[in-house]
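Left out: one protein chain. Kept in place: all the others.
Entry: chain A
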Amino acid sequence: MAPTFRTLERQQQAVVPSRTGTQFPKLAKLAAPHIDSFNALFAGTTPAASSGAAALPSGPGLLERAVGDVGSRVVFDGQRDAPLADRNKLELWLSGITVAKPSIDAAKGALSNVMYPAECRERGVSYKAKMQIRLNWRINGGPIQTEARNLGSLPIMVRSSKCNLYGKSPYELVQHHEDAEEFGGYFISNGIERLVRLLIVPRRNHPTAIVRPSFQNRGPTYTKFGVSIRSVRPDQTSQTVTMHYCSDGAVTLRFSYRKNEYMVPVILVLRALCDASDREIFERITMGMYSNTFLTDRVELLLRSFRRYAVFSRKQALSYLGSKFAVMLDSPEDAFEEDVGREFLRKIILVHLNDAKSKFDLIIFMLQKLYSLVAGDCAQDNPDSLQFQETLLAGHLFVGIIKEKLGDYLDAIKTQINTDLRRSASTVNFSDKKYMQRVFARCSGAADIGKKLEYFLATGNLVSNTGLDLQQVSGYTIVGEKLNFYRYISHFRSIHRGSFFAELKTTTVRKLLPESWGFLCPVHTPDGAPCGLLNHLSHKCEIMLDQIDVSHIPQLVASLGAGQISGQGPRVAAAVPDSDRGHSDAMDVDGDDYGDDDNDDDAEHGDQDGVVADAGAELRNRKKVLVSVQLDGRVIGWCRDSVAQRIAQTLRDWKVRQLHRVPATLEIGYVPPTRGGQYPGLFLFSSPARMVRPVRYLATGGTDYVGPFEQVYMNVACMNEDVVPGLTTHQEFDPTDMLSVVANMTPFSDFNQSPRNMYQCQMGKQSMGTPAQNLFHRTDNKLYRLQTGQSPIVRPNAHNDYGLDGYPNGMNAVVCVISYTGYDMEDASIIAKSSYERGYGYGTIYKGEWVDLAEHRRRGEPITHHFGFVAAGETETTLSEKALTRALQFIDLDGLPIVGVRLTQGDPMYAYVDDVTGKVYIKDYKGMEDAYVDQVRLIGSDSGDQELQKIHIRLRIPRPPIIGDKFSSRHGQKGVISQKWPSIDMPFSESGIIPDVIINPHAFPSRMTIGMFVESLAGKAGALHGHSQDATPFRFNENHAAADFFGEELAKAGFNYHGNEPMYSGITGQEFKADIYIGVVYYQRLRHMVSDKYQVRTTGPVHNLTQQPVKGRKRAGGIRFGEMERDSLLAHGVSFLLKDRLMNCSDYSQCHVCRLCGSILSPMQRRLGVAGETLDATVPSGGAAAATTASDPASAGRVVECMTCGTSRGIEVIAIPYVFRYLCTELVAMNIKLRLDIAHRA
């Protein structure tokens, strides 16, 4: 059955929105990464977009965890130098953060104080909810005292679990003035929708081998080698630690804390973590590979080089660390050094792990990886590859900010108390409730975390003293522009590499790497500056946010054969017994599919290495390779590589089959040992913020969620013919899975040259369309709308899946490819005048304007300004009759514009009156174009009992297409309208069809947008048969060609198979020599319109210093005729034109010059003083002085004289550019005289 337009279905949905759930689950999931991450802040919410994983039953929210991790602050009273025992100790800490739902503050007598997003948008306020925390303190370890403190209002993400729209059905959403398919994911900041952009950050809890020459700048002996790990705490805040290799054999750990960098010898940390002897550390790092002299030498050197610290036991190490870092950590004055050392390890070193042994194990692993990197045994990891990346999400960023600000709050209290102590220690009394209250009250500024978050949202600037382990300070948030729906959607799917990389001169970070296949769209990235840095998620890519339960995975892995390294004893490869290998039912099943591992993987590795002379020896060594098994950056076992491979396969099988409670989104990255490749190991990831995507697991046909780390080592076929039996384990569900939502909307994109699809991704987002359905309740500054939008005849499946028929973005046009009038050169296109008259491409711009009379007074002062014409207490207006009559044509008596009235520049738009002066202010409409008053929105205060002070005026500017407006098809074929051609002169087909649009055939050969031809064909067939056409890419192939499929449909309708038709000239009626390609193509009207761009000027404002025309379109300025243009005229020798441009049309001026002294500055005008004083007779008759006096009656009785020569004899009038005079004056200021030699032309 041919696909239909589902017109009736859609009509039904529009009239009666569903009361149960969304019609378009895919659309509803678009903003899932944003919403789920925000929901993760709060306890007891299971993510909406959980991908079938076993979510933890309502664990504590991230906020709760963060609050717990903030820790306590300790202050002592009394004199600083007094013994601690004599001083009172005050401990402060926070607990129990609560966030309410958005509500209106002072709703007296209101029916409901529930605040909905639509109200915020319409009133221009922020959507936020009260946040509270318990501040606890105790004195000298006594009873705990508690007080609830307000933290201000937390901005709430729309449709998150704290939003009042949470879980609402389309019907209810419409009731609350939202689109039926509103998917949320943004914040409302002062009425503007803003969202936190997804950012790419290094993959958490995975040691990454990095070779970076800049490491050498860290200090002497530092080399370019390093292993870096971004550890993430359970509350999603992170701490990066980098291990550096120094040429003298030392290895240091570098971290940054509160924007300061610190280095610690790695052995010191190892020693502090575990009471291991030098020998044990040696054995653990070398793991019995004594033959590897490179390694043993380095480790020996490492251990030897540390001896100078004379730290031999764990206790000593902890004390040493404690003594060095007590100040940095701002630890309590009474804390023992050893405890500070422990605190240091807890807060800084590998914070994703909570026990010392795991940290020790992981540091050992990092050391091994580092030495392997230095030795060249393994390659560096590419930090620009998606394999080593994950995302930073709105919720996680929020936790980080809130956590930091909570810490700052406690610090502020501590600082306040210390200040009090310094000023007068006697006032400080911890047990005095009043004193404590005073301290808290003074710190209320630091407590208003909501305000700080609002600032963050409104500006995107991160004000932080820790830096939050992030690389940028600004650009975190963007406006969710509703220019059209495509653009709106892509905001939520866009993912940025970080603004740090935007300044980088190298382009390596911008590369499209194969690792990102299926996760980032290869097509959808902008041209120009952000190219490759601003990417978009593929439409099937999800971001994991569930806290999945992996507590049983270590046992599972152990049961499959991974061994433990008990104690610190050595473990040589030979010690791995074969019996360790697990045997399970699943393994037996695998046996057939994957063959015998023992033989297979060896051969495989041989392949990868290519032909090597000593391949045999390599392989023998390889056999003994021991690899580490890690789960979320915790070493959970060691085993032989073949065992690890088998574990990976088994786990994957269980994962897909949902056996042994292996979570469906567990990432199982088995990196096989290769010569000079990535460092081997089995790395399991269950953490949030990872990207995952569904692919089909061929063995069972089930869905496997694959991450970018493991994907590199998997065999995923794309099309059926790509499946290699015995090798391929997975297959794409659909080849279009790799494309983003917007890239999916390009019909037949697989037929186009690839850059054209990129252009379309940009232009689709620039087209006028239908930005929203709740237009009536929107207050955007600027909104573009296409009045006559249509559902495309030719549309990919994704168009239906995402419900984009609700947001039409263009119109179906009959397009004729012919060079007809000569007005269609260089991508210009011609539209039929009658099509234009029937509404083709008719658009509208809505412009919003806020008027707030409260800006005229200070906060808290009584109201002095009112809308209207009559001041309070008066009976009559102070306005003149004439002005009032004029104003009342546009403004009602209430001072507000009349809805529907047409405003031209300078027309009155609204009026208000000042009580104090009684003066009526009439504000004019300032726009250049005529506009209609579309809406006037009266905005009240929170309490709703205040007089009207704020309004929002929405103006409507009609924008029918005019010559110069930009249109494009969906294939990156843009062009401007050059003519509205009379329909009778347009070419026509035998059936009398007159094309809406004519485009030039030259638009095709070089651009190769075959997709547009196919669309034309499909559109024509669809229009003839009355059904829509599926334009999903990759549906056709050589054996099943699109041209044939649609050709047959056309032939069935009695048309030519190839889409051509004989056509006739509308002017002569003669049949064209060639048959013409004509069909139906969906056209977008782009927002670039001449009305916004044209710049013409004959005369106009000039700069008052230079008398030259001003610049800028807004100021009616001119376009600069610059040096290169001047050169061009010079080259042509058109001197008259040159003078016309540079002088006559610019700053032509006349001035007096004294022929005698050559100055243009000295001639001055002087009134003829004495009656009867006449002009100097010696002035030549044609001279200037005579001319001015004679011809200009205003200057009658005046004479121009040279002030230096004291006579008017030499005065002449010459024409000069005005700036020349300015130049002369400036030179004079520098004591330079400019002399002009004046002579009459012969």
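To be clear about the criterion, a residue touches a chain if its C-beta (ideal position, glycine included) is under 8 Å from a C-beta of that chain, and two chains touch if they have at least 3 such contacts; residues count from 1.
Everything that follows uses one rule, which is that contacts and distances are computed from a predicted model.
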{"item": "The complex's invisible chain, by UniProt name, from \"Ribosomal RNA-processing protein 43\", \"[histone H4]-lysine(20) N-methyltransferase\", \"Pescadillo homolog\" or \"RNA polymerase II subunit 3\"", "value": "\"RNA polymerase II subunit 3\""}
{"item": "Sole residue of A:P514, A:P1001, A:P1062 or A:G1100 that reaches the chain not shown, by the stated touch rule", "value": "A:P1062"}
{"item": "Touching residue (missing chain; options A:Y166, A:F1072 or A:Y1148)", "value": "A:F1072"}
{"item": "Of A:K101, A:H177, A:R212 or A:K833, the one touching the omitted chain in the full complex", "value": "A:K833"}
{"item": "Option touching the unshown chain, where A:H396, A:K482, A:H539 or A:R956 are the choices", "value": "A:R956"}
{"item": "Residue of A:Q132, A:Q145, A:S559 or A:S983 in touch with the missing chain, whole complex considered", "value": "A:S983"}
{"item": "Residues of chain A in contact with the chain not shown", "value": "15, 776, 787, 833-835, 837-839, 842, 844, 900, 932, 934, 956, 958, 982-984, 988, 990-994, 1051, 1054-1058, 1060, 1062, 1064, 1066-1075"}
